[in-house]
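Of the protein chains in this complex, one is absent; all others appear in place.
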Amino acid sequence: MTVEFLILVALASGILAYFVGRLNKVLGAVVTIVASMFIFIMIGYMMQDINAGTTFNYNAVEYMPDFVTFMVTYLGLFFAILVTFIFAMVSFFNPFFVEKYKYPALYSMLYLFSLAGVLGVFLTDNFMVLFFFFEFIVWSGLFLIPLGKNNKAAISYYAFSTAGSFALLYAIFIMFAETGSYNLHLGLATVSGTTEGTYVLALLAFAAFAKLGAFPLNVWLPRALGKAPDPITAVFSGGLEKLGAFVAVLALVKLAPVGDIAGTLGGLTEATFLFASQYIVATLGAMTIIFGTLMAIRQDDAKKLLAYSSMSNGGYILVALSLGGTLGLSGGLYHIVAHALASAAAFLAIGAVSRVTGTTKMSELGGMIHKMPVTYMVYLIAIISMAGIPPMGGFISKWLIFQAVIDNGLILIAVAVFFGSIGSFLYVFRPLAALFLGQELPQHRDKAKEAPFFMLLPMLILSGLIVFTGVMPNIFLDFINDVIAELGGTGLLLGDYTITGVNGVLQPTLIASVFGVGVLIAFIIFILLKKSKKVGLMDTYTAGNFIYTEELMHYSLDFYAPLERLYEKHINITKDFYKKLENKVVDFGRMVKYFFFTNKPEITVFWIIILIGFLLWGEL
Amino acid sequence: MDLINIVEIIVSVLMLILAFLAINSKSLVKSVMFLSALSMLAVVGFVLMKAPDVAVTEAVIGSGLVTSLFIFTLLSARKVGNK
Amino acid sequence: MSAILLIAVPLLAAFISILFKKYAHYILVFVSFASVFALEYMDLGTITVGGFNAPFGIVLILDDYSLIALYIVNTLFFLVAILNCNEFKKVGSIMLVALAGLNGLLLTGDLFNLFVFLEVAGIAAYLITTTNKKPLATFNYLIQGTVGSSLYLLGLILLYAMFGTLNMADMASSIASSGYGAGVTAFPFLLMFIGFGVEAKLLPFNSWTKGILANSNRLTGPMIASVYAAAIGFVFGRLLTNVFVIEDTFLIIVTIILIFSVVAGEAMAYASTKVREILLYSSVAQAALVVVVFMSGFTGWAVYLIIGNAAAKLVLFLITNTATKQLGNDDVETFKGLFVNNKIIGLSFTAVTLSVIGLPMFLGFVTKMNILENMFVSGDYIWPAIILITSVVEGIYFIRLLLNLWYKENDLPEVKFEFVLKYVVVIIALLIMVFGVYTEPVQESADDLVAYSYIEGGNL
Amino acid sequence: MKNFLAFIAVLVLGYMIVVSLDNNEAFPAYGEADVSSRVSQAFIDRTVTEDPGDIIFGQATNLESGPANIVTAIVADYRSFDTLGEVTVLFVSSLGVALLLGGKKQKRLELNFHPNFMLRVGSRALFGIILMTGVYIAIHGHLTPGGGFPGGAMIASSMLLLYLADDEFRAKIKGFKMLESFAGTAYVLIGLTGLLLGGYFLENLLDNGVIGDLFSAGIIPIVYVLIGLKVGSEISGIIDNFLTEEGV
Partner (left out) sequence: MLQYAAIAMLMLGLYGLLTQRNIIKIIVSINILEIGLNLFIVSVGYVEGGIAPILTSDFNNNGLVFVDPLPSALVLTAIVIGVGTTALGLALAKNIYQKYGTFEIDEMGEE
């Protein structure tokens, strides 16, 4: 099964989905399930081939320029499997959502087009192909987002993504000018360590930041994820955002880091010191973590909250990858997996809720656990993983990342990383409490019911994997070790059930068992000593006052108000910056219009005189 | 300095003065008249530069027809204005 | 068949058509179709007029470059003509003269003859724009056009005084062999550059564009922004590659003009809230980009840039002006949701716009990538950066426009597009898509064109 | 103030242009043009296609271009194509004037004076004289200064005289149109005949005769007469359009 065949399958089935979707909306969405499952399985089969030691090189379709080649590497396959898996899982949601959207057939088509783009980006050794599909994803995503709530999100998505893509393109061309070919590995190897390498590194990092929505290029992410259709949000957060991580790996790992001013900072181990580029990226990553966390804390919309959490997790990935080394790399890569699974699961769970209630605002929801217990469980597992609590996958990756940070002696970043962890306790718990726990709200009482089986299935699979990645991480880390080996690093030292870090050995299975026992005991106690009774929302004792707006009584509203007050003046710094930038462009345009475009010929004559004068000035 | 040169200088200076007047005069009719006179002087200029063909054409077209077109425009405008 | 017929026959038709005013528009459609059709049978080569060889007589040059240009311009002209022939019967004869003028512009190999055809085409253009019913804007266009062509003529005369010839190729070889530095020719070339800059909509000289295009109708919009822009682009390209010597201070001036045009054009389009203004300012930037690419020496890709733009602007202005006429104004707010009920028109509009932005799967992407690649290879790192940054801005305003046109819930504007228009628009959009994917012929012909675009030798 | 600044600006610019032209080594100073290094020398010597040797007025025959007036040779023969374009410019602008000013109900622009009988008769007589002069100039274009354009313009002037001298006068627009169309068509057809018979558009097919004779220079007198008629009718049409307006 060749890569270009799979891409063609994705494109063709996209077109098929469009035409089927014109006939029957749901059927078109079913096509997306079949196609994306097929592609995921086929990509999975590539594992066998690559384990046999083959990297394959296709000289693709005849009429294309001869540089259109595809190549399967461990790194590409790692990302491809992960993202196609997310696509396949999310596609189960499509039939249930597609009818709500304005252009359902278009939705199905673009969904598969994005998938085709993903394959193209990850499974090529050619930069031009990579960029082509990078942009391809941008414009297919572009028309997917506004199917949700509004257009503005799509525009800022487009703005930042293209800025990122063009940075990537510029870097590609710098490498092309150096090597005369678009080969990815050759290009990166050639410029690595040279002056051009610095520019390439900066540009690629910019692209990665833009795609990951990292600080300071973060504005689009919460908007797009908050407003996009629910399945698309899951795909973005779990899948497409990882394009940024892929570019980050290329930039931060395959290129030699630049400068060494930070070398004196030292570390626990004598030999470790950091280059300026690593330090800058790590710092920005840390700022992303803090910013994302603080912003997530004050959200009322559960989707936006998770969007900010996605952003802050992107920060973790950046920190880990920028530090490099065995721990950093494996921590970063593992976090990519853990976060993809967790955020996809969480977004799907919220999507399931929003499907029956029509809202994702926490203040308008509550008590869904009574109607949607399975969804609740899925969400619970996902947020446990996100907060980095054992025995879920997120714990393993964060453990590795903490080790890497501490090992490099980066106190401030360590603080940021820990702050992010604690912060995520604060915020991921809120939707749990607000959406699922508490009293049932009267307006949703009748409509709400548990999601249908085909929606539960992907959520359950994702939850299972989240637990599995936490309990048996070595299976995945083994593959990650292959990836790291391919990138030229050394993998983690893995025992049968142990992971060896710098300052300790982790036994995830043991931890999980202990945890399991603890949960079991707690559950038994809960069953035996069940004393609580259900109380309706309005069934409160308010000292004789009437309650006019029941939302005000919702305890999740302004939950962290005292904490928020500490920083609420500064929440808009990045947004304001871009707003100002935009205003500058508009002002400039208006100014030029005002000065140059009138109905008087004198303007033209004036400039002609100035220009001729400028040329002849030297003659005087 | 022979006669030709003196004529040239006189014609040039006159032309420049007429051009300036044509541009700056307040009355449009006067402006057009200056233009016509300028055009006539340009004919002299063309003759001085040994281009009789151009001179004939400029005399007929430039100072004759163009001026009449200007005047007709002004006339019709005045009429519209009077209404 | 001699290429001179492309000029003579429309002229003849124009002269005859004033006797049969009622049928002028049929004659127009027939002649413009015939000239597209006749291109197939044209013999490549140099045509001397009156039997006098270059550089003494006037020559017309029909090489691959002008053949492509003629195909594009004549086809676009035919499309504009057939779509508007019933609505604008009055300008039938003038359109015929315009066709003759445009063909003459593209064919001529003589600099003064170029001026004459520039005036023929120019005056025809002024007259076509009178159908906007904005006499002041047309007047402004007329004055600026006249100043521009006067400057061109002044520059040309200076060159003639220095090198004693009017023929393009002869001029180029005289300049090259004269041994004088570039300082000698900088002033005349600047004048000629300005002269063409006025017509090609480069920024400090183009204040006429707003009055004309922002008030355009279905005839003038596509005509000025697409047909004329393409023709002027091709001719400018020929001068830039063959005749002009751009160095030193002149180069600085030209670079400033071009950077300013590109950047300010995109910024103005970004700041606009009317559809036609967005399109017109974007075409200002694109025109400057064409000049940049010609100056960098990538003729083939400049040609494709012109083609892509002309086709795109034809589609965009046709759709916009048809809708404007029915809706009363062209505010984006009024246009919101226009495509919800006109999906086919909308899809074509979208495809064409995405091509202009340069997104993959469309012709614009291929063109843009190759231009950037060539620039990088030739060691130019500044222009790609400018192009890419402005592309982001361009993308944002176009995408904003598209999303506004596609997504709206209720109160949809009611616009009917007639069916010929639909066909034209869909076919153009399909072609742009097909050549965006099937890139081999584009690539090859663009590479070939670089070699063809130079007029060989002195004595043709 | 603004005007003054503008004046200073153009003054400086003019000075700069003068200085730069003075400094320009390739640009010949006024009166020192070297015609022999320019293409026009070939037009003077008629050596574009073949070298006829010395050309003596009234003797040389069968030159590549027959007019004694070298400017005419260029305008109507060597660069005749430019002239076609030029005629087209005038044609399209007369069309344009008609488009812009032609309304439905036409009536004469009222002049403020009423010509008396003497003026009317006198102008009729003068009309004939001017018309004949115009035709003469056009026909002798290849021998003397002038030619089709001044000739045509003079024909138009005679019409103008009639317009001015007689406030009732209105020419027959249709007639002008016919003449204009005929002249233009004939011009292009002559060119096409050249293409068909000689292989070159606008080729001079007729015998050039003896330089300096009235019946010489092949098609040039014919072309010039056609141009004269065309220009005359076009400008008359323009004048007519300017002198009429939408009336009651």
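In order of appearance the chains are A, B, C and D, and numbering begins at 1 in each one.
The definition used in the following text is that contacts are C-beta pairs under 8 Å (C-beta built on N, C-alpha and C of every residue); 3 or more make two chains touch, one makes a residue touch a chain.
This one's a predicted model, so the numbers in the text were calculated from it and none came from an experiment.
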Contact list for the unshown chain, restricted to visible chains: A, B, C, D
Touching residue (missing chain; options C:47, C:142, C:352 or C:415): C:142
Of C:109, C:183 or C:211, the residue in touch with the unshown chain: C:211
Identified contact with the non-displayed chain, of D:26, D:48 or D:68: D:68
Touch with the omitted chain, as defined above, among C:67, C:154 or C:327: C:154
Chain D, residues in touch with the chain not shown (by the definition above): 2-3, 6-7, 9-11, 13-14, 17-18, 21, 28, 30-33, 35, 38-40, 43-46, 54-58, 68-71, 73-75, 79, 82-83, 85-86, 89-90, 92-94, 96-97, 100-101, 143-145, 147, 149, 211-212, 231, 235, 238, 241-242
Chain not shown, touching residues in chain A: 598-602, 605-606, 608-609
Hidden partner interface residues of chain C, rising order: 112, 116, 119, 123, 126-127, 130, 134-139, 142-143, 146-147, 150, 153-154, 157-158, 160-161, 166, 211, 215
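The rule we apply is simple: only the chains that are shown with their structure count from here on.
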Middle chain, criterion being Cα centroid separation: C
Of B-D and C-D, whichever chain pair has more C-beta contact pairs: C-D
Geometric centre distance via CA averages, chain B-chain A, whole Å: 76
Distance between chain centroids, defined by C-alpha means - chain A, chain C (Å): 44
Junction residues of chain B - those touching two or more other chains: none
Shared interface positions of chain C, touching two or more other chains: 187
Interface residues, chain A side, partner chain C - complex: 63-65, 102, 128, 132-133, 135-136, 138-139, 142-143, 146, 151, 154-155, 158-159, 162-163, 166, 169-170, 173-174, 176-177, 585-590, 592-593, 596-601, 603-605, 607-608, 610-612, 614-616, 618
Complex contacts: residues of chain D adjacent to chain B: 3, 69, 71-72, 75, 109-111, 137, 145-147, 149-150, 153-154, 156-157, 160, 235, 238-239, 242-243, 245
Chain A residues within the chain D interface of the complex: 609, 612-613, 616-617, 619-620
